[in-house]
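Note that this complex is displayed minus one protein chain, with the remaining chains in position.
Think of it as A, B and C in the order they're written, each chain with its own count starting at 1.
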Amino acid sequence: MDFRTDLAIEIRESLPQKTPDGIKTATFQKNGAKVTKIKITNQNGAEVIGKPIGTYITAEIPNLTKYSCTDDEILSMLGELLSELLPKDGTVLTVGLGNENITPDALGPLSCSMILATRHISGELAKSVGLDGLRPSAVQSPGVLGQTGVESAEIIKGIVKQINPSAVIVIDALAARKLSRLGCTVQMSDTGIIPGSGVGNSRAEISKKTLGVPVISIGVPTVVDAKTLIHGIMGEDTPLKEENQNMIITPREIDLVIDRAARLVGMAVNRALQPHISTEEILMLL
Amino acid sequence: MDFRTDLAIEIRESLPQKTPDGIKTATFQKNGAKVTKIKITNQNGAEVIGKPIGTYITAEIPNLTKYSCTDDEILSMLGELLSELLPKDGTVLTVGLGNENITPDALGPLSCSMILATRHISGELAKSVGLDGLRPSAVQSPGVLGQTGVESAEIIKGIVKQINPSAVIVIDALAARKLSRLGCTVQMSDTGIIPGSGVGNSRAEISKKTLGVPVISIGVPTVVDAKTLIHGIMGEDTPLKEENQNMIITPREIDLVIDRAARLVGMAVNRALQPHISTEEILMLL
Amino acid sequence: MDFRTDLAIEIRESLPQKTPDGIKTATFQKNGAKVTKIKITNQNGAEVIGKPIGTYITAEIPNLTKYSCTDDEILSMLGELLSELLPKDGTVLTVGLGNENITPDALGPLSCSMILATRHISGELAKSVGLDGLRPSAVQSPGVLGQTGVESAEIIKGIVKQINPSAVIVIDALAARKLSRLGCTVQMSDTGIIPGSGVGNSRAEISKKTLGVPVISIGVPTVVDAKTLIHGIMGEDTPLKEENQNMIITPREIDLVIDRAARLVGMAVNRALQPHISTEEILMLL
Partner (left out) sequence: MDFRTDLAIEIRESLPQKTPDGIKTATFQKNGAKVTKIKITNQNGAEVIGKPIGTYITAEIPNLTKYSCTDDEILSMLGELLSELLPKDGTVLTVGLGNENITPDALGPLSCSMILATRHISGELAKSVGLDGLRPSAVQSPGVLGQTGVESAEIIKGIVKQINPSAVIVIDALAARKLSRLGCTVQMSDTGIIPGSGVGNSRAEISKKTLGVPVISIGVPTVVDAKTLIHGIMGEDTPLKEENQNMIITPREIDLVIDRAARLVGMAVNRALQPHISTEEILMLL
């Protein structure tokens, strides 16, 4: 496979029709979206698909950019899918990966700016303002290695040791193979993430293995690699000038696409963590 | 020609080797850049190249992103080339076209934020702060039709009638055919501009014909149209899905590329208009 | 009166109790806000209050920052009050005054970024997307003199001549005398505006006299002048160091206050101009 994608669904599509051993796929409709669950159940499946054993859920939402972050159908769907992957109780630390100054990479930090932090709100205070039963939520965007000098994985590990969450959610922008998936697909998995793997700057792994707690990843594809597009069209032997290696393909209105996707992902996390608080209340509290 | 480019030099490259009647081309090195001057001298040339009669100057700067806005060699080169196209005296109105909220389209407004406005500074005041001999400069970024409901051409025409400049400079992001030109090529011309022509949202023309004063355009290519790239590789008959029509190709670090290009273009305009004020002084005055 | 305020209501409060000739005041509750209408009906009233003949409406909203831009009660109130001042038909040009880079001065440009421009949408197109009966709306933020070299009044006059609106709305940040009014008071008037008059950088007047069409102003106080506060407390004879002349008093969370106020003002303009389009639809269209 000489193309770059972070989407399990796209790797699955590129495999022969007959389901390989160790890979199970289920597809269904939910609240207007097409949901595909791929379960990698053994080492053979992991090798065939090139990703760790675990569950990969993809929701394809026709024209995500049309949905505002208050669209209840879509938020309910995403919130429920995410809840299935999360432990029922305990503090959740949500981490926004990526560089907020590089538009197609800003999904993580932007999503996090929409997520309600509640870990510091005592039960008494919450009760007094009518916010009973808040789940403790912590939120952090650690920046990127070039700006901080510290691997995101190290920063998160340090925070995890301080606050002992029951799970970590990591949000990151993804690379897709097909242009048609940009900005309208949400992938969740319970296998953690290797940040930047899709965009070619592979960083230290963030997973249960490295952090000691479950790591749920959420992402939306925002770019197609130029190399992937050209090789996909021309064949893998097509030579590519070095100057073109760093090119990406995005929708023209990438800023808008990222903004909408970040609102949706952020609000979906809120829905999963604080199912009793309405989107409107959360918008007032941010 | 089934590809989209705003660069006269790329249209010229696509023509047969033998110079058509009505097109003159000269190429030379200047302060480390390769400069190409294309003069379209008659209607035949204009038809062949698909652009109005006039002068098109292209400066190709190896790795523009490496140059800061204080690089004196590059600023001198651009300032001098621009000065050749401008009238020697009188107020100059510089206009930043494009949408500052859409990164690859933000070159115009961002450049304008680096340009010193002086029209309101009286001679007395300028003298008292040691800024003798300022050329009157006005600066405006009118926004885009979808946000203002008014064509940029109409807004500029209204302002021109109020302040009677001797020339208008319009700055806009351009589309190129070759990825290698993104962010490292500056095109200037004395023929005005049809905003958005390269990116496919053609707007009302901004030119001497419509405004009554000379209109000098400056632009830097920031995107390649996905259609142009794919047709360039595959041939013009390749069918393209509608969803892909709106895709663009940019460098991964498009935000950085735009930021650097805008500083350079803005400072080049300052150099041309206020040759006696150093870049450092201008940075302090902005 | 040695204090700076842009609010007619505060000047009225500072006058002797007995109503002077030429000033009529009415106060009532509307949708949870306290509304005060001050009519200046003759030259004596204008001189006493230091503002032109016309109507000044002030809505005091307890804790504006608690209201989101989708609070229907508040938007209906503001939209109706504004509608009373506007002509029933024709294009409306809304202008955002002030410097979007200086937080307490950014109300105008930020509000404008929330206002739907429709002048360019043809009746056919509007009908096809279910947006019948749109009132033509144009929107522009001309920037400030120091950045453009052109008075806002000149720019607006130029645009007015091009597009012939039936009225102009100008939005600007105001100065108040009382800290308690910051961010929770909206003033509207039909007398136009002298931009920066409250903040001490008086600019060219924008009014029916200078533009030839009715000019409705909307503003929210965002600062109290330090001099005004100190003189109010200490008496007018208190000497003030020059370095303190340029100081202002704002709420600590001024960025948040401006953001909320801008959303509210912008949406109130939408409500007045497009009463048949819901706030949610407008948010999707922006």
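Side notes on the structure shown:
Here is the rule we use: a residue touches a chain if its C-beta (ideal position, glycine included) is under 8 Å from a C-beta of that chain, and two chains touch if they have at least 3 such contacts.
Only a predicted model underlies this, so the values are computations on that prediction, with no experimental measurement involved.
Among A:T5, A:T55 or A:S137, only A:S137 touches the chain that is left out of the view. Interface note for the absent chain: among A:K30, A:R119, A:K208 or A:H231, the touching residue is A:R119. In the complete assembly, the contact with the undisplayed chain comes from A:K161, out of A:K127, A:K161 or A:K241. Along chain A, the points of touch with the absent chain fall at residues 113, 117-121, 136-143, 145-151, 154-155, 157-163. Where chain C meets the chain that is not shown, the touching residues are 101-104, 179-180, 182, 199, 223, 226, 229-230, 233-234, 241, 243-244, 246-256.
Please note the rule applied: only the chains that are shown with their structure count from here on.
With each centre defined as the average position of its C-alpha atoms, the distance from chain B to chain C rounds to 36 Å.
Computed from the mean C-alpha positions, the centre of chain A lies at a distance of 42 Å from the centre of chain C. Mean C-alpha position of chain A lies 38 Å from that of chain B. The residues of chain C never reach two or more other chains; the list is empty.
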